[in-house]
Structure formats: structure tokens, C-alpha cells
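The other protein chains are all here in position, but one chain of the complex has been omitted.
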Amino acid sequence: MSHWLLTETLHLSEALLLAEGLPGWREVLLCRSFWAILLGGLAVWLLLPNRIAYGKTLGGVLGIIGAGLFAADWPLLGNWTDQGVFWLLALITIGAAASTICSRSPVYSAIWFALSILGTAGLFFYNGAQFLGVATVVVYAGAIVVTFLFVIMLAQPAGHSDYDRITWGWFPKTFSVLTAAVFVGLLTMLLGNLKTAAEAPVEPAALAAAAERLEQPGGVLNSAHMANVGKHLFTEHLISVELAGTLLLAALVGAVAMAIQGKPRLATQIEEALR
Amino acid sequence: MLEILIKSAVLIGGIMTAAAYFVLLERRMAAWVQDRIGPSRVGAPLSLLGLKDLRLWGLGQPAADGLKMIMKEEYTPSHVDRRLYVVAPIVILAAAIATYAVIPFGSLLPPMEIGGEKVGPIQLTVAPGVDVGIIYVFALSSIAVYGVILGGWASNNKYSFLGGLRSSAQLIAYELPLGLGILGVVLASGSLNLERIMAAQAAQGWYAILQPLGFVVFVVAAFAEAARLPFDLPECEQELIGGYHTEYAGMKLLLFLVAEFLHMITASFLIVILFLGGWHFPLITGEADATIISWPVALARLLVLHGKIFLVIVFFMWVRWSWPRFRFDQLMNLAWKIMLPLGIVNFVAVAVLEEIRHSYGPDESTWAWSLGIIAASWVVFAAAWLLTSVANPLVTDNRPRRDLAPLEVDSPL
Partner (left out) sequence: MKADDPNIKWIEEPKLGLAGKMYLPLVAQGLTTTWKHLSKSLRGETVTVSYPDEEPKIGNPLIYRGVHRLNKDEAGRVKCVACFLCATACPAHCIDIIADESPWSDREKYPQSFTIDELRCIYCGMCEEACPVDAIELTSLYNLTGRSREEMIFDKEKLLSVYDATKEQEPMQSPALGGTAT
């Protein structure tokens, strides 16, 4: 399964790379991000629940080194305060995400997940997408993760259950980490244009122009942006929205019907008991 | 930057002090309702200087309460999950305070000169112009649930755990009516920004009068979200000792208690801002959309806003002793079977009335139209309330089911 996924991913990435112009092996080996992602993958592999001595410490150190290498490859975004806030939020998000998959206790996993979502919301806020940030918090942290926590706590108040203690075995663990690393690496290299960006530093003027473009009508930073999205949704895509809503309602009714099915009605219960 | 720092300092300092004195007021009100005198002694301890103590009607009580809490041993039971046990009170208090970033605590200050430098009209909000203000408040109130759940779970105690579960179920259930109450306001005012909502009310009229149904739904939901007395099931002393903070002591307990109090103050702020006109009072608070106001008007607005908030908080405390606590099933019935439908009815009614005014009404609002809209919304309120109460009474029968008795023949009664 994992093999297949890996080859598929490689196929996809090959196609993407061809479109962009294939970087040579030399280029890849010299790219700091490549090594950063490799180290990051190794770090996550070590951090996953296992029996390696000093696994967590080693994984943490490797993770930090990887993150540093990765950061070194990125252009400066603005002044130091902006940069600091961004890196702090990014660190919280990624660190919490890694902790989510590495925690043994499901309760801790859920809380790290919530923290990761809060970090994402912070990044949205930082980029001026207020509505997106707040909506992320309301929907994910406020509703979904709380429900998770609720269920986890009701189902296993003691914390760990038997299946939490079983380690996954090396094969799926290794390959899932590898797949993720390859995927993240390729996406970063392609979307971030890192191999060219490393050579040419970004001009402040270009950054300002980009920011101004976002402020224009239709841009994300424009205050009417969310209103435009709403207008689009409820005029051009009204039918799709309503269909999606109806589908959800149908699913809800179905869930209720399924939940009721297992339980005989009270009257039947009484009749049976009296018989 | 300096302006924001000063505003946050004023706001946090003011709110914390206010919370301390509201605790005193709450204790005095409790005493008065129960025909007692209440804490009236702690004042200035001048006997330390060899003078006679000043009593000051008990105004020193908050300091004494705070000192007591801080000086207490911070005992951590050995059976708790230490990390989450420490994190929970921090989360709940941080969320409670962070809410105030977008809540206006006044309207505007007129331009003035400080040290030869002209300072423009200052908006009395820590982060003015946050366009999603009210959703932000909503988001943070849902973060506060974490503190409660984590505190209950980390304490590793049945009572705490039950309290945490109850609380989270209650908060999740009442977020829906709360949101529906807000929706009507947002629809009528056309903005999510709290400052603009207040300005809209100054122009249109208070939403408590324009949307009575939304007001009632919102107030009930706000009581439940703040876990105040008819809905204080998370910590009902008779059943759960202290609820989710049973295992806490000293400073951490203080954080929980302060956060709870802040929730009540936040709820009062929201009730006033969303439904009772905010700083608006007829005739004395000036033009709604003026960008520069004079000092008397600015002060009048501050006084009106905080006077209203004070009255709402007094109402919270008064209600506390007036009605008994709901049972948990009644609480859930109230949320899902009564408040949710009423909220939807309010939302639809507001939407229809707004649309009618939009399509058929005159451009300039006239008295006849305004009165007509108000009358229509009150009719909707009365009809919906009557219908709900007749169709779905709030009482729920929890006596033992006699028809089920044959099922459990050997059960001791």
C-alpha cells in the first residue's frame, strides 16, 4: 500500500518537476531545504511512540536543527518584529502538529491539535485574514476538537487504552514518514520556488507591490473581501450551497435514524417485559 | 503602540479591580437578599500604625480575599495530571481576558494635546476596527471551554470530571442560541464590528426593543454561557462539591474564580452593547455617526455605557437568588427545544421585517414605519413565546416510571 502511494507520489512529483524544469542532483544536494526535510522526517520518525533509547530527545534536537536549516533557506519577509511573530506562530503550529501525532495519550493529541489550529488561526490573523482566522477557531478549536475531547474523555477517562499501547511496527511508520517528507519537500520546492529564491533575494519594493495588490478590490486584504465571497456564494453558487446544506441535513436525519434503529421503542420494551 | 499598551493596561487593571469589587457587591447582595448584613468590616488597617481601624463599609474586603487566596498553600494532589492541571486555569483566564481586545469600553475621546503633540480622536477599544469583533468574542468563549474540560479531566476526580463534562455540554448547547441571538443583531445592523453595532442602535433604536425575542434568547444563553445561577450546573455545590475546580487550591483556584467572574462581566458588556444601545441614551449622547465629539459627550457616553453594564451585572446578581437551579435535563430541554427554535424564529422574523423595510419602506425612516416594525416584532415575540409554552412546557417529569416497574421487580425503592 505504502509502496504504491510512494510511487504514485513520485510519479506526480516527477510530472510537476518536469513542468518546472528538473533540478539536477547537485542542486538538490546543495539545497538546505532538502536536508532540512530529511532531518525533519527522521525527527518525526524518532518522536513517534517507540522503544529507542533517548528517542524523544534525539528527535527533538534533530527537529530543531531541521527547522533551523529550513528557516535559513527562506527570504526575510519584513522587519524583525514581523519576522519574529511569524516564526513563533509557525513554530507553534508545526511543533503542535508534530506533537499531535507523537503523543500517546489521545487527550494530549487532541489538545496539541487544538493548539496547532490556534497557531494556524494566528497565522491567518497575522496575514490580515481576520474572518478566516476567527472562523477556524470557532469551527475547529471551538466545536470539532471540543467534541473530540468530549468523546475521548467519555470513552476513556483513564487516558490510555489498550490499542494506544500497541506500537505501529516499523514498516508503516517508516513509510508514512517518508511519504510525508517527500510530499512536503516537493511541494515546498515547487510552490516556494526555493531553488531560484535562494539565489535572488526579494526586493522590498516587490513585497510592497504584492501587499498593495492584495489590498485592491477582490484581494484578500480588502475589507470587502469576505462580503464578496458571501455574495458569490449566495448568488452564483446558491444552488450548490443549498444542495450541500440539504445533503448535510439528510445525513443528520440518517444518523438519527440509524441511532434509533438499534433501540426498541419504550412501549415494545414494556410489552416484552410484561409478557 | 503606546496607545494600545495604555489602553490594555487601563482595561485589564480596570476589569480586574472591578471584578474584585463586584465580588464584594455580590456578597453584599447575597446578604441583603437573605436579610443579613454581609461583609462590612474590612477597611484600612490603621491599627498597624497605632490608630483606630477604618471600616469603610467593607471596601477592603476584596484585598483581604485576594491576599487570602494568594497566601494559601498551593496544594497539588498527587493523583492529578500535572501538566494539564497547571495549564487549565491559565487557558481559561487567558481566554477570558483576551476577549476584551475587541470589546469597546467607551466610545471616543476627543482630540487632545499631550506634551505638545496632537493626538487624534482615540477609540476606546484595545483593537479598534476589528471587523469580525463579535465572532472573535464567540471564538474565545469557545476556547474557554478547554479550561473547564481540562481542569475537570486533569483533576482525576469524579466530581471534577462530571463538572467538566456538564460544563462542556452546557456551553456547547448554549452557543447555538447565543449565536442565533447575535445573528439577528448582525442582520439588522449590517456589521460584525461592535462599535458599528452600537452606532447602528443609536440610529435605529435599541435592539432590545426592536428584537425582544432575540434579546430574551440572548440573555438566557448568556446566563448559561457565564454559568450563572439558574444554570450553574458545572459547579453546583450540592451535587458536585465545586465542580471542575474541586481539586484546585490557592492561586490556581483564584484564576478559575476570576475567569468565571470575567465571563459574567463579558456577558454584561455584550448584552449592553448588542441589545441595550451601548453608549446611546436619548438626547445626551450626541450624534451617532460623529467622528469628533466634545468632552461632555464623551464623558456622558462613558457614564451611560458603564452605568448600563453595572445595572446588568446587578441584575445577574439579583437573579442568582431569585430562582432555583435547573436540573440537567431541563437545561438541555430549554436549550434545544425552546431557545433554539425561538432563536430561529427571531432570526427569520428579523430577516423578513428588514426585507420588508428595505423593499417597501421609505428611504428616511419615519415614526409610523418604526412603530410598525416594533409592533410586529413584539407580536412575533408574544406569539412565539405563547406557542412554545403551550406546545412544549418547560417542566419535565422525572418521577420514577411506574409503568416500567415490572422491568425491575427486585429493585429496592
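In order of appearance the chains are A and B, and numbering begins at 1 in each one.
Assume a contact is a pair of C-beta atoms (placed from the backbone, for glycine too) under 8 Å apart; a residue touches a chain by one contact, two chains touch by 3 or more.
Note that the structure is predicted; figures quoted are calculated from it, not measured.
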item	value
Shown chains that the omitted chain touches within the full complex	B
Hidden-chain contact residue, picked from the options B:16, B:31, B:209 or B:351	B:31
Chain B, residues in touch with the chain not shown (by the definition above)	29, 31-37, 40-41, 318-319, 321-323, 385-386, 389-390, 393-395, 397, 399-400, 402, 405-406, 409, 411-413
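By definition in this document, only the chains that are shown with their structure count from here on.
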item	value
Contact set on chain B toward chain A in their complex	81, 84, 130-132, 135-136, 138-140, 142-143, 145-146, 149-150, 153, 161, 164-165, 168-169, 172, 175, 403-404, 406-407
Residue ranges of chain A in contact with chain B within the complex	107, 111, 114, 118, 130-131, 134-135, 137-138, 141-143, 146-147, 149-150, 153-154, 157, 159, 223, 226, 269-270, 273-274
